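Only one protein chain is missing; all other protein chains are in place.
Let's turn to chain A:
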Amino acid sequence: MKLIVNGASLDIDQARTIEELLVELKLAGKGAIVELNQEILDKSQHAETRLANGDKVEIVHFVGGG
């Protein structure tokens, strides 16, 4: 499946949901906020929201440094 993640085209092997995508991108547990096709998702929706070919995903994750 091909997705556009943060502006770049990305081939996804395993992930079928937002939550699985965050795991694949090593962004799980980083408080990530996700927009799917310009619609912001509540974190509670990450597990159930399924991905489709061509979806545009924007992800902001939190970091602690400063």
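Just so we're on the same page, a contact is a pair of C-beta atoms (placed from the backbone, for glycine too) under 8 Å apart; a residue touches a chain by one contact, two chains touch by 3 or more; residues count from 1.
As a working rule, contacts and distances are computed from a predicted model.
Q: Of the candidate names "Ferrous iron transport protein B", "Thiazole biosynthesis adenylyltransferase ThiF", "Binding-protein-dependent maltose/mannitol transporter" or "Thiolase family protein", which one corresponds to the UniProt protein name of the undepicted chain?
A: "Thiazole biosynthesis adenylyltransferase ThiF"
Q: Taking the full complex into account, what residues of chain A touch the chain not shown?
A: 6-8, 29-31, 33, 35, 40, 42-43, 58, 60-66
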